[in-house]
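As you look at this complex, bear in mind that one protein chain is not there, while each of the others sits in place.
Chain IDs A and B follow the sequence of writing; residue 1 opens each chain.
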Amino acid sequence: MMRIPISALIGLVFTGAYFFCAIFAAWIAPYGMAEVVGDSWEPWSAAHLLGTDTIGRDLLSRMIWGGQTTIFVAAAATALSFGLGSVLGFIAAVRGGWVDQVLSRGVDLMMSIPSLISALVVLSVMPVTLPVLILVMGLLDATRVFRLARAVAVDITVMDYVEAARLRGEKQMWIIFREILPNALSPLVAEMGLRFIFAVLFISTLSFLGLGVQPPMADWGGIVKENKEGIVYGIPAALIPAFAIATLAISVNLVADWVLNRTASLKGGRNA
Amino acid sequence: MLEIRNLRIEATSFPPGEPPKNVVLVHDVSVTVQKGKVLGLIGESGAGKSTIGLSAMSYGRGGVRLTGGQVLLNGRDIRAAGPADLRKLRGREVTYVAQSAAAAFNPAKRLMEQVIETSLLHGLMPRPEAERRAVDLFRQLGLPNPETIGTRFPHQVSGGQLQRVMTAMALCPRPDLVIFDEPTTALDVTTQIEVLAAIKRAIHDTGVAALYITHDLAVVAQVADDILVLRGGRKVEYGPTRQIIKDPQQDYTRALVSVRSLDHAEKPEAPPILSVAQVTARYKGTNFDVLKNVTVDLAPGQTLAVVGESGSGKSTLARAITGLLPPTKGRITFAGRQLSPDLKGRSKDDLRELQMIYQMADTAMNPRQTVGTLIGRPLEFYFGLKGEAKNKRIQELLDQIEMGRGFVDRYPAELSGGQKQRVCIARALAAKPKLIICDEVTSALDPLVADGILKLLLNLQAEAGVAYLFITHDLATVRAIADRIAVMYRGAVVRYGQKSDVLAPPFDDYTDLLLSSVPEMELGWLEDVISRRKMAAAGN
Partner (left out) sequence: MVHPILTLVAQRVALGILLLFAASVLIFVGTQILPGDVAQSILGQSATPETLANLRAELGLNDPPLTRYLNWLGGVLQGDLGVALTNGQNIAEAMGKRLGNTLFLAGCAAIVAVPLAIGLGLLSVRYRNRWPDKVISTVTLATISVPEFLIGYIAVYIFSVQFRLLPSLATVYDGMPLGERLYAISLPVLVLVLAVLGHMMRTTRAAILNVLESAYVETAELKGLSPFTIIARHALPNAVAPVITVVMLNMAYLVVGVVVVEVVFVYPGMGQYLVDHVSKRDVPVVQACGLVFAAIYISLNLVADLVSILANPRLRHPK
């Protein structure tokens, strides 16, 4: 029954590996996060597999610690945006009426400003700390989750089987959790993957602009910022996060695609 | 003119997560169409009739390939023709009328442009002549304002008119053969007869040959000279229309001919279990009553058929009775108690005793629940059944709907259309209802399957004494199942009474129109109806 296509398998393995490194960074990273162990921008060697950074910290260790920060912040923001966006989206779809109007128009308004600009505006007055970053990113991204969750749930609530459940006399909670949720889950899980990637790109961008994770804490966007001066001298230290971000994003994408396709095949009917 | 020999058609399907598979759609089919003759292709969905029709233009939708046999058009094998030759014959020698004209017209161009496009681009005639011919065809097909209708856009004319414009588009370049692919299926029954008559007249007047594809034998019997009956991509029977209708040789054809001939002895009048009194309703935010003063009664163990075309308010009546659309005026009494107008005010017994079955069984079942869960939930919910008792009852219900033991763990996607509808019936029965509202429950099914469902419903009524409120647009179904009939038109009941009274003259105008529009499995029926209507019109 569970036959996983090769592309999804690659995606799962890489995604798993990144999360593993992030969770067990303290055991895996050869050096400490802010430990200065050599000269600046030492080339690749056996002692420092990826060389050292602008002030002589081990780059591999920085990448692993940075991955931990980036993945943690992105995952927390995604969890927040999902919890908030999908619950409000479902409520808007099932309740309809003024609840739906108020929530939907509010989301329209929030989405009328690009999220990077909104984030910059808010961060200009808020202290830049991890909880604030997670909160800001999660709230801004919740608008997109809200729209998707509402659209999916609206499609399902007009189905005859939901009407049948209402006519049977089922309670609202039963309708949401037993009739709507199982059918909405797959598109939402796939979207969760995409939102997570977006959150990784977003926190990296903010850190690169100096408005995200603050030094000496490591994160992938910050590593680019710290080492960008090296590029003009031909030192590619700043480009290493590009590889990490791109592979993580692509692997999560592959998994999300697979989840979506699996839903499509369930709906299409196995006897077709 | 057209000769198809031993045609074999294949397609590649891409089941998700599996390697691509080759599927044979049509096996070894041979037919001929002579000049000026009409061949009817008939079969259920999936019988391969449209695929064969399009093969006459050497066209395959989405990866469909002609892999064997010959298609001879005017003596040449068009299977061997290259793209340039195909372009020359498509639109010039063979033209096509699609089921949904609304989708088949380019929304951004005026009708006239599209009707004469083929004639102009194939260099068949100069523009003024093409336009004159188009206007003549519009007139011939009975379109209103034939001079100016061509300046309109597709969305500006009605569905029935658009279907006739599409026929004009097919006839304009003076082709040898026209393929009609279910041209009246999407239309209301009173519109269908007009379009059907117009198409038949146009075929006759222009002397063109035609392939007429439909799932409705009664329709094709009116227009075709020969009929090919298809099933699962294979020929069942092929012969002249008279022989197919009067003397079918194969069991399948016999079943098709006798379909809809179910009859049902009317039960005597009795005190009602459901009584709808002067119900008026409108949707929120509109200022138009979709139900106007509707009054009907239904006796226990009997069937009230509510008949009408789309927009007549028959489904709205069901919503009012179930409490989904609280009426603005009127009373609904059920099993001796007055029902609360909206759902929230109804007791669990009110809900249990009044069940509903839907037209689309697909969307009426949660795709993530098994048959066992679907049928088991009402048992749990209303009777608190659990474990072994519940399973036993589920099995009894599955036996009642004539489905076997193995279905309990299946998902809806693994069932056929008829099986799905049976599961929905079982789910309704599980509540031990006194009344089931059936909303067009057979319209989405192939005729033979629909007959099976009707028979099942009648048997269940005899066994369990449940009453049906049966909503349909199909009068043949009404004859098969009803004890009482209410005819609805624009939100009001225009005729109501025992079946024998409603279906016997004298009729009101609308009921007459509706009754006389239902195609009958008889040769020459269309001509009779049209000439009777003309005489009536002249008499006025």
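A few comments on the model shown:
Just so it is clear, contacts are C-beta pairs under 8 Å (C-beta built on N, C-alpha and C of every residue); 3 or more make two chains touch, one makes a residue touch a chain.
Keep in mind that what you see is a predicted model, and the values were worked out from it rather than measured.
Interface note for the absent chain: among B:Leu7, B:Val26, B:Leu41 or B:Met57, the touching residue is B:Met57.
Within the set A:Val37, A:Ala75, A:Ala151 or A:Leu201, the residue that contacts the chain not displayed is A:Leu201. Think of the hidden chain as still there; on chain B it touches residues 57, 59, 61, 86-92, 95-96, 98, 100, 103-109, 117-118, 121-122, 153, 155-156. By the touch rule set out above, chain A reaches the unshown chain at residues 108-110, 112-118, 120-127, 197, 201, 204-205, 208-211, 221, 224, 228, 231-234, 236, 238-239, 241-242, 245-246, 249-250, 253.
One rule holds in what follows: only the chains that are shown with their structure count from here on.
Note: centroid distance chain A to chain B, computed from Cα atoms, is 48 Å. Touching chain A in their complex are the following residues of chain B: 15-17, 322-324, 343, 346, 348, 351-352, 355-356, 358, 360, 363-368, 377-378, 381, 411, 413-416, 427, 431. On chain A, the positions that touch chain B within their shared complex are 3, 5, 159-161, 163-164, 166-170, 178-179, 182-183, 261-262, 264-272.
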